[in-house]
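Subset of chains shown; positions unchanged.
Going by the order they are written in, the chains are A and B; count residues from 1 in each one.
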Amino acid sequence: MRIRIAKEFQWEMSHRLPFHKGDCKNIHGHTYKVRVEIEGDTDANGMIMDYFDMANIMNPVIHKLDHAFLVDSSDSIMLDFLTANNFKHVVINKTTTAENIAAYILDIITPSFQQYKNIDILKIRFNETADVFAELEKKL
Amino acid sequence: MRIRIAKEFQWEMSHRLPFHKGDCKNIHGHTYKVRVEIEGDTDANGMIMDYFDMANIMNPVIHKLDHAFLVDSSDSIMLDFLTANNFKHVVINKTTTAENIAAYILDIITPSFQQYKNIDILKIRFNETADVFAELEKKL
């Protein structure tokens, strides 16, 4: 049976948008939430994938981002400061907009989900705050 | 006008997954939630279907499942115990994973929604807990 399942994860992180003309250029943070959706065929037990296995894939990603600063590699002011003071941070090679963070997470989790041959669609809904999100889907 | 509408319903139920290697093989329960979505054409009053009519279709289903044990027909340990003690239960002929419960509900409500000739898509989003769901859509 073809079906879609999803599971949500949450963490606390800081970022800034250096290019932004409004308040987002400042250092601020959010309670971020990501919903991972997978679509495919169920196995003999009636599952696409065990929710615990989804958690096993996602928890290291959440752990890496939680209580960290997500920094754009071109933002040398922040990157130097974070490195000099040994503050936990994760570097991505683009701005940290909701759109780009969604794409970044989708990219790093793709290989893990590709191990599951019965899954052919992977989707991320990424909430920057409770009332805004970016979402992105790809074929595996 | 072609449009989609949805309504949510909630209930309290017990189940177990006999095949599961983790804690889900034990008797446990959840606050379950189902969102029913229908897509089709609006009538002269500007409705696909009255929300009260959706409730009239769904309430008997919810009432049947509420405060019950949803049991896989091959789980004879549970089935014998539930029957012997006259405990409220509902039997389905597959495991009670989120995927299978979603498909079970979609199946039993399909005939009621097929009465409405203006509706051609029926979808179920089924939450086992607040942070996980399974969803399934079919053409009527």
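The rule we apply is simple: contacts are C-beta pairs under 8 Å (C-beta built on N, C-alpha and C of every residue); 3 or more make two chains touch, one makes a residue touch a chain.
This structure is a prediction, so every number in the text was calculated from the model and none was measured.
Peer 1: Note that 2 identical chains are shown, then give how many the whole complex contains.
Peer 2: 6
Convention: only the chains that are shown with their structure count from here on.
Peer 1: Can you list the subunit A residues touching subunit B in their complex?
Peer 2: 1, 3-8, 42, 45-48, 50-52
Peer 1: Given the complex with subunit A, which residues does subunit B contribute to the contact?
Peer 2: 17, 19-20, 22, 94-95, 97-100, 102-103, 128, 131-136
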